[in-house]
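Of the protein chains in this complex, all but one are displayed in their positions.
Chain IDs A, B, C and D follow the sequence of writing; residue 1 opens each chain.
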């Protein structure tokens, strides 16, 4: 399809403050990833501008890269997973999330077509090969968490990196893995390509799924976070950003998938507008409505981390330092 | 032996008919190295080519070897037109052409190994030849470890060992001292007399040319030089190379050929000077 | 000129004292190219070195040029020990040493450009020298477009143009025809006589050596060859190169030196044969 | 003052004597042109055959357009990208990055290559380290490059630099080391300083080596820039490709790659021309 937006132009390194009036650089862990849609949508809708912040989005093709870029001083704010704040606390890098966009991580554990009959529960994954986007990512931890929760060892299933997008779809379609943790829109694309709904073992996109897996009603995923220092010094800017995102979340809640898709750059639809609209419609239920974190939500995230991330393990984590709701209230 | 006018139908070992060679020059023009060369060498004949430097002797040999295509004219060898390399000839180049990554013995045995002779046999044969050229003790040296004259002698052994029908040699002995040179000349004559080889031999030493050859061909001054004279050397064989210079026939031939050659050589310089004058005008 | 025993304190242009050169051989052993060479050349002297092929003539020149360090012994030039390249010498190599990426005139003017002469001036001067060696019309050719003799002459011009205090020349004229050779020899003598140059000249042509030199040094047969004789050539100058061969002094010297040389040359072959026999035993 | 007059003389001789020979030369030159033309035709034919087969296999369903979109679709996308002007700002940025990476990498490789080739001690000291660094997977270093060089073009330049540098460096090193000793000795005897030696002997002699590495590097410079963009950027062809890939727009991915290929072709043509000019002294290869 014809692309609509010209490239925003290369930004400077911009290590400086980024306070009022000056530009705020938000590093996005993959602009085309649906979980980060609100960050881009807010820009498209002009909400940042309306709130009085000059925002530049930097597409960093992956949450961890966006995070390192911020810690290195290349960006001010990151649109990435909330769990990073916990991981960074374990590494003495104080960062704090200040608006929650994803109520759920939007992950689902799918069974490869050839194994549709055989694998019926997590227990059946023993000795199998499970695809994740990349080792150490939240998809990887999700698998490990599920294994441990079902009373197995983390190593009972082999974990293969299959990336996201076409490589993930290809790996599943060709049964190169036995099962895989996938995200939208990959799930929808896979569904379309294999011609039937794939068997889903666990699905935390839905409220029921969240309840079942994490025993919680929210599992904060995509969020905006920044270094605690920066947050202290730029409360005003943070507030404006939070407000813009909150308004975007409200916009999403009150509009249909098609309407939202129409606001997004045409290129993001990848030529299949219908599918894109449907996927956004599905996405709505995994998004937060008001941008605030809930206590049992962040605890669920910590629990996952403790189980699946050896770098966190049973280190002392002060959850209250990892997020704040002061800007969204 | 018949000598029909039809080129290629006779049995000459080397037959150049009206060969002209034109080279492109850096200025974008062209330069005629040789023009209308007719050269016929029967099997069993020893022909020397003498001529001023730059007159096109190597060019002629290259054409006979099939390494250079004449711009016009034809080259035949044993009635076959020469396309690509002349497989019946062996060629000792004017330049260094030893393979630097092969030891002396490997270089010498190269022609045999390529013909499929077993390594042991090829080595035995090579050692025999190395002895003939006085390099027996240097078999395991690499070319860069030899002196200039030693490299030449290795190249000689390399060309001789394959025992070809045609021997093309471009100033093979010029880097050798007189004594070594005589030994090599004797070896060459012996090799040639043993079989029905045709030899085309380039040298700047008129004594050498007359002493060795059946025929001495004189090339004119370049550019566009051509054959200006051909002298039959009817000194009977076997010849004693040591004393041949005192042979009255030799002396006479030498004077005759030298007279002709001198004219050609001085022409080269005159033409250059002439040019210069017309340039100044 | 004084001749003290202390090496280096005199004013010799080239002074080799007890120089021995040992090369490593592929077998892992070592080979003595030359042994205990003493060579002293005063400024203004023309010294020729003759000797059988492979006897170490080029090795001596390389040591004098500073390109090769003697394994033992010392090399001095104008009282300075030679460390690295001898900056007061110019060296015409036995091998092709023209830069293939430079045209003839660029090759010839190289020494001048490096000395900082402006390009226009260097070209003018180069053209003068090219004329002397008969290559005026080939100034814009690249080396691969020249004949063997032309390349040699370009190298000669390249070495002469820098007008050094010491001229080292390794078989400069062996690839030239007799006439061209005589022209070049005359040029060389003229160049040498004009200034107080020291010339060390290697040749296989004893006539040439005697005709040109003040002194002819004879090198013995290798391995480990050394100076076996040194002959003062007291034929008065200026000499007429054309007729010098008829000079009775020349004839006498030639016979004398040739007698000595012959012994050395045949030694090379004998030693090889001897080895062979002891090998068979 | 140039060498021209002398060259005129050299030519006059044969030309005066034999004008028709000079004329006879002409058809030859024409034939070589014709053969050049036929090569171009052959290339077009080859491209057409491959693309045609691909299109055909795609249409009958042997090739899955999800992974390999139809060439016609790709070309359409290329056309849209070009006609809408969408691709040009991206291309401009990628070109900047590639050219900078190419130039800096080649320059550093050349300098270090020459230095280490001339100073034996340094070579022996540093060689293992350079080898080690050459084996570092650059993609892993992306965060560090971002840290050091920021989000702008310089982190991508650094990416390309690490690829180009090693290729040029190793080839230059080997090229200088394999220079004929006699040539060096000759130049030295003619009074060459180390600098002049470099200029008159080492550089021309290593030129074939350098050009070989430049041929390789052209591709790698672009690869480096694109991969850098792919891993984090807000503009450039790599970014455009990454975005297209993120939304399953394989047409876009291939369109980006086609455009890159075309650009490389043009750059390589220029390098080729430069090479022909600088190496004009080499004997023309006969068949």
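Everything that follows uses one rule, which is that a residue touches a chain if its C-beta (ideal position, glycine included) is under 8 Å from a C-beta of that chain, and two chains touch if they have at least 3 such contacts.
This one's a predicted model, so the numbers in the text were calculated from it and none came from an experiment.
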{"item": "Options B:46, B:91 or B:231, residue touching the unrepresented chain", "value": "B:91"}
{"item": "Candidates B:80, B:140, B:196 or B:252 - the one touching the absent chain", "value": "B:140"}
{"item": "Candidate in contact with the missing chain, chosen from C:10, C:25 or C:163", "value": "C:25"}
{"item": "Residues belonging to chain B that touch the chain removed from view", "value": "65, 67, 85-87, 89-91, 93, 95-103, 105, 110-111, 114-115, 119-120, 123-124, 127, 136-142, 144, 158, 162"}
{"item": "Interface residues of chain D (partner: the chain not displayed)", "value": "39, 42-43, 46-47, 67-68, 120-121, 124-125, 128-129, 131-140, 143-144, 147, 166-167, 170-171, 173-175, 177-178, 181, 208-209, 211-213, 215-216, 218-220, 222-223, 226-227, 230-231, 238, 241-242, 245, 253, 256-257, 260-265, 268, 283, 285, 287"}
{"item": "Touch list for chain A against the chain that is not drawn", "value": "64, 67-68, 71-72, 87-88, 91, 93, 129, 134-137, 140, 158-163, 165-167, 170-171, 174, 176-177, 309-311"}
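Definition applied: only the chains that are shown with their structure count from here on.
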{"item": "For chain A paired with chain C, centre-to-centre distance based on mean C-alpha positions, whole Å", "value": "82"}
{"item": "Chain B-chain C separation of Cα centroids, rounded to whole Å", "value": "27"}
{"item": "Chain B and chain D, separation of their C-alpha mean positions in angstrom", "value": "45"}
{"item": "Junction residues of chain A, two or more chains touched", "value": "none"}
{"item": "Residues of chain B engaged with two or more neighbouring chains", "value": "25-27, 275"}
